[in-house]
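A single protein chain has been omitted from the complex, and every remaining protein chain is retained in its original position.
This part shows chain A:
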Amino acid sequence: MLGGRAIKPVLDVTDLRTVFHTQDGTVHAVNGISFYLEEGELLSVVGESGSGKSVTMMSLLKLLPIPPAEIVAGTVEFDGNDLLKLEPEALRQVRGGDIGFIFQDPMTSLNPVFKVGFQIMEPLKEHLGLSEKEARKRAVELLELVGIPSASDRLDDYPHQFSGGMRQRVMIAIALACDPKILIADEPTTALDVTIQAQIIELVKKLRQKLGMAIVWITHDLGVAAGISDRIMVMYAGFVVEHAKVKDLYKRPLHPYTRALLATLPTDDEEGEDRLKSISGLPPALHEYPNSCPFAPRCEHAFDRCQKENPLLMEMGDGHQVACWWDVEKGAPR
């Protein structure tokens, strides 16, 4: 797919398609997404709510409710296997073992009736076959790793005895329990207040240096993504619309949607002159596979070709890809 890749990626996703069968018909949530993840790198996936970011990542490990969801096409190559073709038992070993997950809302992601220690020790016993005693020792190490004070005492506490930020640290500890090769973080800071958000981001940066796993960071905050990512993938309506190294993307955003997202970021150089900018309209729920550019109704550059043909990703040099018929740099159609 992409030129100039030296190392074999840890994760290679090709043409992933996921639909939801609802009462109002089929909704196309993920429409042929391809991406890769190299060892130790951090890929941010950016887009509005409903752009298919989470569904894409959940599809990798079949964590969606199937039915109504259905993964209709694609391959997910990991460790020499196609995860989508694995037997349920083998897939279970990958979940929580080789690939860890952190979710958006730490207030509801932990089971309220079990002690935190039990919940951390579960994957340790399941995947690594540790005994009760060994698992407990490792759980203490994990809690210390994610910066929870007096870790060994806190194992016997219940989730409600932790604050939101501390619970998210517990979630991270669970995700990292079995030394995963990949960590998928699904908007892990969205439900937290800003100072705690910054702490969690710092923690993930530190853990990444220390443990060296690859990370997929789902967010709708381009500001956060700028600070931590190696590469950024911008999604809209289940399509990747732009994909670039982090510097390229911010220096030279090529897709009108990316530019609009960047324009919504608050700036501090002009003194409160402008109100916060927004993109008018909502992302569509696609009831059929589109024949036009799904962003066209909200796009300021849309012209007749956008209504007839859905642009696919085009290579713009040095791994920078964009799916748009309009060349923003020349101000003319491609």
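Quick notes on this structure:
Note that a contact is a pair of C-beta atoms (placed from the backbone, for glycine too) under 8 Å apart; a residue touches a chain by one contact, two chains touch by 3 or more; residues count from 1.
The rule is short, and it goes like this: contacts and distances are computed from a predicted model.
Not shown: a single chain whose UniProt protein name, out of "Putative peptide ABC transporter permease protein", "Protocatechuate 3,4-dioxygenase subunit alpha", "NADH-quinone oxidoreductase subunit C" or "Hemin import ATP-binding protein HmuV", is "Putative peptide ABC transporter permease protein". Only one residue in the set A:Phe114, A:Tyr289 or A:Phe303 touches the chain that does not appear here, and it is A:Phe114. Per the touch definition above, the residue from A:Val19, A:Val45, A:Leu61 or A:Cys306 contacting the chain not shown is A:Leu61. Set against the missing chain, the residues A:His160, A:Lys206, A:Lys247 or A:Arg334 yield one that touches it, A:His160. Within the full complex, the residue among A:Thr26, A:Thr75 or A:Gln93 touching the omitted chain is A:Gln93. Within the entire complex, the positions of chain A that touch the omitted partner chain are 61, 63, 92-97, 100-101, 103, 105, 108-114, 122-123, 126-127, 158, 160, 171, 174-175, 177.
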